[in-house]
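In what follows, a single structure is set out as structure tokens and then discussed.
For this view, one protein chain was removed and the others were kept in their places.
Now for subunit A:
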Amino acid sequence: MRTSSPEPERRPIARLLWAVVSLLISAAPNVGSAAQPEPEQDPIAEYRAMFGDDNPAVFWEMRGEALWTTPRGPKNRSLEDCDLGLGKGVVRGAYAQLPRYFADTGQVQDLESRLVTCVERLQGIDRATLLKVRFGNGEAHRSDMEALAAYVAAQSRGATLSVPLTHPQEKAAYALGEHIFYYRAGPHDFACATCHAADGKRIRLQKLPNLTRADDARAAYTTWPAYRISQGELRTMQWRLNDCFRQQRLPDLIYGSEVSIALTMFLAKKAEGGVIDAPGLKR
């Protein structure tokens, strides 16, 4: 939960968004039986439609662009020479081809872990400092990672998701991701598959995507990163996976860990062919 107020320029939109959606959600269980809404009704989808193309994520995109282009850190350099997989300095379309193997690190990297590499190597800002705020919490604790991810993802809007699966390490990451998806553990015996491998299910009123199907996987994956209305924050796939594992009753997923990247690889391949529409707007 947030503990401080959001930055002034986004406060009115964030508040309005949350107020209207809260109203829609809270009204649902309390209405009389005569006017009971269909459980399938999706207040977020309705609200998203009302807002058209407006999304508070734009404030993260703008801050991310500034972080990308402004010389910073001990080396006083911008991130404009960062190679996101399509060559030095190419941002457009790069997110649609991640995760992938990078020869300069010898690892498969997703968007966030690659951004960490670029910030470390180009700007000389150390990982611990950068990741002190992995997940932002209001104006006083903004996450540079979330802003950068929003900016880079937005530069792939409209691009078709096409993730390479040729390097042995890319194949290994996919295989590992698939194992993790079905790996049951913890006091509740949950795996990702417990909630995300069947069609047409809901948890409470929330629709659950079947992430083993292309259509559901595309709709879910291509809209991350996303502005989370309930949190008034922009969140990335690293956050999404961390919070899923929290609810699975497992320990804290390390940011940029092998498991997080492998699972992202598996999900990205399931969503292959989808059109990036990020940052999205989610509950």
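The rule we apply is simple: a contact is a pair of C-beta atoms (placed from the backbone, for glycine too) under 8 Å apart; a residue touches a chain by one contact, two chains touch by 3 or more; residues count from 1.
In this text, contacts and distances are computed from a predicted model.
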Have a look at "Electron transfer flavoprotein subunit alpha/FixB family protein", "tRNA N6-adenosine threonylcarbamoyltransferase", "Sulfur oxidation c-type cytochrome SoxX" or "Amino acid ABC transporter permease" and point out the UniProt protein name belonging to the hidden chain. "Sulfur oxidation c-type cytochrome SoxX"
Would you mind spotting which of A:Cys195, A:Leu211, A:Ile229 or A:Ile276 touches the chain that isn't drawn? A:Cys195
Out of A:Met62, A:Leu86, A:Ile125 or A:Leu250, point to the residue that touches the absent chain in the complete complex. A:Leu250
Answer key for A:Arg121, A:His179 or A:Arg283 versus the chain not shown reads A:His179
Across the whole complex, list the residues on subunit A that are touched by the chain not included here. 28-29, 33, 36-37, 39, 168, 171-172, 175-176, 179-180, 182-191, 193-195, 197-198, 200-206, 208, 212, 245-247, 249-254, 257-260, 262
